[in-house]
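With one protein chain held back, the other chains of the complex are shown just where they sit.
Moving on, here comes chain A:
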Amino acid sequence: MLAYVFRRLVQSALILLGVSFITFLLLYVLPADPVRQIAGRSATPETVENIRRQLGLDQPFIVQYGRYLAGLFHGDMGRSYLQKTEVAALIMARLPATLLLMLGAIVAELAIGLSLGVLAAVRRGGALDQSLMIASFVAVSAPQFVVGLLLLYVFAVKLGWFPIGGYGHLSNLVLPAMTLGIMGSGWYSRMMRSSMIDVLRSDYIRTARAKGLGRARVLALHAMPNAILPIIAMIGIDIGIFMSGIVVVESVFGWPGIGQLAWQAIQRVDIPIIMGVTLVSACAIVLGNLLADLVTPFIDPRIKLR
């Protein structure tokens, strides 16, 4: 187990190195010039060149990348071009909000997706099953900004159950987390349904019923743990999908997370922040997948991590 974690962490470091290189390269070849953004329109060519030299942006690509990497190894993610603040501090200030949002979204999508999936599987072929599957299809296909605005309109503006925006209270979390998680809940209800249907057909479910166990116990104790197994690995991948979602959701709800930070940085070509956010996201994805893989053996005794 420890050896496995160690090996996975080494792999993760290599993945992060690859991500940093590709992102840095893409930003380097980007036609937008960060120096122009900093200097402003009225700046003289000399000022522009000065700033360029100061930031080291006149150096060849490999030198720039090498300097960035060297900084990273010392825990230095650089400074924002425009705000002059340390990138690490900027991200750390906003990371908790984003993590909270993601956690909320995972809870929402699992609670909704898994329970509806089980319900559909048990009522397989019936009207409830069919309407649930149509609903899940809508949930998967609906764009997040539409879902977000719709939820805001209905639950915040019309019904007034939840606040329109803001941060700090649990009620603030509900609508953004739902918006971020609704697509996943559609996926999970479909996966859980087909996984449950497979499991309910299996021999050990027949054995459990032959013992004289009640229906609820058979479902909860014998069917669900087996049906969830193939789904756990997906939760790790979700974090990657969320990363693209938070930019939209945080903008719609004014959520003070790194999605907003990234959005502003992209508009201003603030390369250190873009790099920082990308690396932190990549870290989250890698760790999320590792965590999902580490949880599996606790549910499935057949899996040994080696």
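One rule holds for everything that comes next: a contact is a pair of C-beta atoms (placed from the backbone, for glycine too) under 8 Å apart; a residue touches a chain by one contact, two chains touch by 3 or more; residues count from 1.
One rule holds for everything that comes next: contacts and distances are computed from a predicted model.
Comparing "ABC transporter ATP-binding protein", "YwgA family protein", "HPr-rel-A system PqqD family protein" or "Iron-sulfur cluster assembly scaffold protein IscU" against the UniProt entry of the hidden chain yields the protein name "ABC transporter ATP-binding protein".
Only one of A:T47, A:Q83, A:S202 or A:Q264 touches the absent chain when the whole complex is considered: A:S202.
The missing chain lies against chain A, touching residues 3, 6-7, 202-204, 206-215, 221-222, 225-226, 229, 299-302, 306.
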